[in-house]
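Missing here: one protein chain of the complex. Every other protein chain is in place.
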């Protein structure tokens, strides 16, 4: 639980930018860039609140945080692009493919078989893209 | 990742009963008992599929499985009794109160502040009941 | 499929009132009455559109319509009072208790085990109240 | 209600495979095949639990089960591929196109007009593909 | 609040057709047309109930009604085509692009950041199409 982003001197925005880079990598950068013309302030909020505030908190490791996020997004089932970003993020912070598959299978119990299926097919795409790259 | 429930000789139902007892404890037993008159077959399915099949799988530890379940139920926001059962289950399998609180706070990002608030108030109730007992 | 509510001479409101009485019985009447002071126009819409228009249509029997409604409300999981009204309605239009239980069990597959559990406990309450009455 | 899949000698997996073939046909086979590389165990669960256990139960006919499934998936609105598979399945087990359209129209009442619209457009696609084949 | 559609002599269908044309413009017309072969009665309901009844009511202006609709559709997150139609409708009834962006940003608080992101990207598409036309 020491992988968080402490640095007394930096702003929420700076800390968020660092956290986003480590967690979401290129995919996170693209989301922020895509907001530049429509809602630049919201790009700032994305960096500051989820990344500068929440993912930077102590008390839960990044691996555990990505387990929670993947589970929630697969269960909700209405945020396909974000689910893919966080399957990628899960790999970035050290989750094994097998672990991600287990999380998604488990969602069949809490959100139904279609939610699990759609999550698994999202993971299949992300894993394939990563194999190519 | 050795806390799962392997035992070549037992049935899915027996393994599920063991897993339910360890994970959900008394709360899980009550759910199964409450189904006895209305849908006894469904009580069997609850033991067999989520517990006998899914929670008994290798590849993801019980702590991680409860992180995923708490996150999913808090995000969905329409299964308050089950969320409480699994906050209790999280404690049973070794999650610290602080970790459960972190998971629920994080849901503000993915399912909105009301989902996080309602999850935190559910945790508050479970923690208080546990302090009494 | 002849149980619908054809009557060339009556208005949507009159037909809806007849349909509501047959399908939802006393429970439907209470919902309409409870709207009288806060939103009387919405009470009229409830009678006219779901009951005067939709349930009065040909092409699908009332039994089948209540199967669809019970399944949808149990799957959505955020409309507990309406689910109870329609479990009652299902009984009113000829569904057996066993059939209603089967619909609710099946929702475990499409909306998760918590949705099925909460649906079954709603049915348990409705069946018990009906036994008393 | 005699269309279920009794056969004392067969396993849940075998019964599920038979049920899937009859209900979902080619579309169901494709889903199972698509899981082969990412999560073969989940393909087994899909066959065993929804099909080997639930759809094989007595107490509710396959026509009624597909009414419930189409209604639930259209109401949830976050499982478009599965809704199409089950519109097809509804036709396979004897629902008329008109009946499926009625179920989807009715969802406007319980899940809103967008859910009904998206369900109807899914049905339009499935019916068109079937006309071509 | 005088932009509603009073005309004592016209039917709900006629009033709905007028309201749809003013609010949703071409996009609304396309939806109604697309229903012609699959569910023509539902096209009539779309005109009569949401437009002939609800949007024609007094007590809340069209600008305010579109704020409510855009917020609800972005929060639900499972009706992408309808969200785009109503972002367009918002512009048609006088909402500024900036106001629509603010509504969507605000949804991060109540339905999570992915819902807000997907809403903003839908707005980006609608604004771009409008710039081209």
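Think of it as A, B, C, D and E in the order they're written, each chain with its own count starting at 1.
Keep in mind that, in the parts below, contacts are C-beta pairs under 8 Å (C-beta built on N, C-alpha and C of every residue); 3 or more make two chains touch, one makes a residue touch a chain.
No experiment lies behind these values; they were computed from the predicted model shown.
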{"item": "Given E:31, E:89, E:103 or E:122, the one touching the chain that is not displayed", "value": "E:103"}
{"item": "Sites on subunit D contacted by the missing partner chain, in the whole complex", "value": "75, 108-115"}
{"item": "Interface residues of subunit C (partner: the chain not displayed)", "value": "31, 34-35, 37-39, 41-42, 45-46, 49-50, 73, 76-79, 81-82"}
{"item": "Residues belonging to subunit E that touch the chain removed from view", "value": "49-50, 54, 57, 59-60, 64-65, 67-76, 79, 82, 98-99, 101-103, 105-111"}
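Going forward, only the chains that are shown with their structure count from here on.
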{"item": "Chain pair showing more contacts of the two, A-C and D-E", "value": "D-E"}
{"item": "Between subunit C and subunit D, centroid-to-centroid distance (C-alpha), Å", "value": "23"}
{"item": "Computed distance of Cα centres, subunit D from subunit B, in Å", "value": "29"}
{"item": "Separation of mean Cα positions, subunit C and subunit B [Å, integer]", "value": "32"}
{"item": "Sites on subunit D at which at least two other chains make contact", "value": "41, 45, 49-50, 57, 73, 76-79, 82, 101, 105, 108"}
